[in-house]
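To start, the structure itself, in structure tokens.
Left out: one protein chain. Kept in place: all the others.
As written, the chain order gives the labels A, B and C, with residue 1 at the start of each chain.
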């Protein structure tokens, strides 16, 4: 009996310890996917970058409205069109206590360019970095680049010392050794939160960095992130009060969230454009019944496709009115957005049929549409709707919807762009149209790391010329005019089939106030727990 | 009219005169479940003729009809009795077609298991010795793994081996194979057990004394006598196969959403459960449960009827 | 007894080797392991070096031997997706799955066996018929549907119980437990019921069938003819004899719980091995699949051993010292 009482007391004590409200303000949230690594250079993916943006920082930061503000660099100035000088912030310490210096910037830039890194594009924007003194550096770009700082928030700075000490001088990849890359599971940044624990696909706990260099609004002392794959589970967990915030929330659940007590849907337009691309590069499509030629090389076929799609129906029925149909690959939040080009291609199935007949496919043809099923808002459903709409003009689409890991494994450069017809979404990391042009629209050029995400290799030399010029044009007005011209060409060529700007769709408890950034990023700096 | 003597009864008459039929006619549960099962099978077979619209004909469905509630609700549309899903497919029609796929997968995987299981069970039981030991050891090992796990593994392996563009087209065959291969052990063990009993019965020895060759003995004498328990297992297995298919589809490794089975429908509908579009998931869910329940009840009754000592 | 255990051990080793062979074949022949490990930029020479370094050029048996030895040490290589050692991924999730399965197993036995006995003894009663009908409905409801309905009812509508995850867990060394916190225990309720329900009905029906079978035997008839009271006939003689065949199948079913947890974990976002496995399947993360397979086989082998020994303890006929 005595033993039992003792045991009970011990259990109770442990239970108490685990549940007793330490003066912690804990913010719990869930996302549909996992934080796949803690290595800041391992994957160029929005969620990873957004989350690690609370742990690591770049030379510049986004403010709540996605405007660039100084970060680890106090200030910068353009010396020549291709050289910039950055004054680094003094007195900043990494979580491990190391000082932040110019060497760390140079090391991190180099690391981003090494094997295993997924940030090689950001590395290649800079030709060299010269250390002037411990807190001054000069960057040289390969060509004039007026928007260089736009790309700096996600070029995260790691501590050189720490990295070398733990042998993680190149980014995490799955190569050989069983020990794994140290930075994959450990982090040492300068950001406002530190990683307390990270169990892949189970839970990550972050705690406040009390020595953060800047005053920030948040009163959160601990953040618990749980990946929840199933949308209904996610929503249920929010409604039942277990979580403070979940995202994304299925658009059809907005009404339900707003009606439920203590929670609401937090929505807004995302800077992400969803579009469908055609393989226009190959002479014969990989996945089609048309042999010996590529129907997508014919502008009329592409035009027929875009006119067959009823974007309003997709908006109303699949997105529950929550998307903005578009005719442009850049969203309104993106610098260089062109209002006049934003109107979608008209829905006109008759014209579509006529164009197909004109191009020599009166009975249509067959093609396979590659589609992710867990990446974008209702991605698979959009593809299904497109499939059914194309069926009405005689095009038989085979839909291959896969989880994002497999989908990206198939369609990206890694597998040699193994697709004929695909759905993709894009948010320009720099929030500038140039990123859209150079990633999605210029001809593929593996050496120059250009057009890397132009999976169908749409290629128009005029656009390439304009993009090159845009890259080095510093006059904002001239630059925007050139961007508009390039987008006009793409639109006339029907280079892509833009669908819509997808909505941001968060579910938030009334207990907290969060800032919803247009790139779907959750910045803990602005999370406030209401009393 | 001449009296039919017992000596000239046909097989059908024999069946209707049998105790099994008698017990069937006396069990309302069995009758109802048989009617439900047969009704659903017929509805699935004739889905293309009785479904109000064809959910697989992409050209005929319109997304503008999407998310309509059942016809009796104010926003409902009389064309879609049970409402529509987000793509504008009538739920009633998708259920009919979905049940068709579920039943196809169920039936063929059961047949697959049955053929493999009976063949191996007969061989194992009749041959004995090392053949028997080997087959039964394999069966034991496989039995260590629940069917759902084996089906998942086979499915996973198939995904790894086959090019991804094939997945949609052959996913149904992969499913049939995966569920089928996971179920043979039960048949094999039962058939082996019965074969061991039957082969020592004197009618088999009589056939051997006559000189009948083993394969003929297995086919003509033993097989018909071990089919009773096999039919019971097959019925119960059908229910399990349908559930397994639904589960795999629910987990996202079953049939693709363009040709949804009941499990896929529930998975799709599950996303709408909170938004108030309950009909997308509730109706397929009810259909699945009713179908499986009916088959289970039938199997349950059959086990009791064919095994009179259990009553 | 010793030789009996030794024999079972040898059999277990054979089973494990067979399963390891299947797992290894999956790992080796599905997709190119090298391709899954390196990036697109890796040169042909580096690939060749890695192939050599990993020993993928060695004879099949050598490779298999190495795989088996590594597996025996718990080393299953690196997950393609997580870029972490599979063993650490599994270890993080092991306690979650085992705790869930354990609670479900206890539920299964504590509810299933008494209900089976009750329905066998009171076969004609209304309650008993009701239980039987309910059990059939239980067997007919797919696990995932049960889970969804439970979440909807108890989590969302009533807000009584958590709808996902394990709640707060306490780490005891590498083992994390949810038993020591209120939220951990609350979190266990819905998933364990979901997981247990199907097995519970199975066990119940099995116990009922076996019990009915035993009740028809001559020794029960003889026990009644000696005037033994029902309590003794039912529980002393019938139940004990019922349990002999039930033990084997129960062992298998309890093992199955661990694997069936895949579905439950998926519905409840329970951070266990099953969730890891199901995601590995959609990602074709072969090292995880292989490791999971071997681990499940290991659990089964252990459970089977325990069952055999129990069987041995319960049934005197198996003990070899019988004489005439």
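Definition applied: a contact is a pair of C-beta atoms (placed from the backbone, for glycine too) under 8 Å apart; a residue touches a chain by one contact, two chains touch by 3 or more.
Please note the rule applied: contacts and distances are computed from a predicted model.
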| item | value |
| --- | --- |
| Missing subunit (named according to UniProt) among the choices "Cytochrome B oxidoreductase", "Na(+) H(+) antiporter subunit C", "Dihydroorotate dehydrogenase B (NAD(+)), electron transfer subunit" or "Dipeptide ABC transporter ATP-binding protein" | "Dipeptide ABC transporter ATP-binding protein" |
| Omitted chain's touching partners, listed by label | B, C |
| Absent-chain contact - pick from C:128, C:177, C:232 or C:248 | C:232 |
| Hidden-chain contact residue, picked from the options B:207, B:231 or B:290 | B:207 |
| Residues of chain C (touch criterion as defined above) contacting the omitted chain | 217-219, 221-229, 232, 236-237, 240-241, 244, 314-317, 322-324 |
| Absent-chain interface as seen on chain B, which is shown | 6-8, 14, 19, 22, 130, 133, 201-203, 205-213, 221, 224-225 |
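One rule holds in what follows: only the chains that are shown with their structure count from here on.
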| item | value |
| --- | --- |
| Overall pattern in which the protein chains touch one another (line/ring/star/complete/other) | complete |
| Approximate Å spacing (C-alpha centroids) for the pair chain A, chain C | 39 |
| Interchain centroid distance [CA atoms averaged], chain A/chain B, Å | 45 |
| Chain B-chain C separation of Cα centroids, rounded to whole Å | 25 |
| Shared interface positions of chain A, touching two or more other chains | 230, 232, 236, 239, 403, 406 |
| Sequence positions of chain B contacting 2 or more other chains | 252, 270, 273-274 |
| Touching residues (chain side chain C, partner chain B) in the complex | 14-15, 18-19, 26, 30-31, 136-137, 139-145, 148, 152, 156, 209, 212-213, 216, 252, 255-256, 259-260, 262-263, 266, 277-278, 280-282, 284, 286, 289, 293, 296-297, 300-301, 304 |
| Contact set on chain A toward chain B in their complex | 230-232, 235-236, 239, 250, 252-253, 255-256, 287, 310, 313-314, 316-318, 368, 373, 380-381, 384-385, 387-392, 397-403, 406, 410 |
| Parts of chain C lying in touch with chain A, wherever the complex brings them together | 36-42, 50, 53-54, 75, 77-85, 89, 92-93, 148, 151-152, 155-156, 159, 162-165, 168, 170, 180-183, 266-269, 271, 275-276, 279, 282-284 |
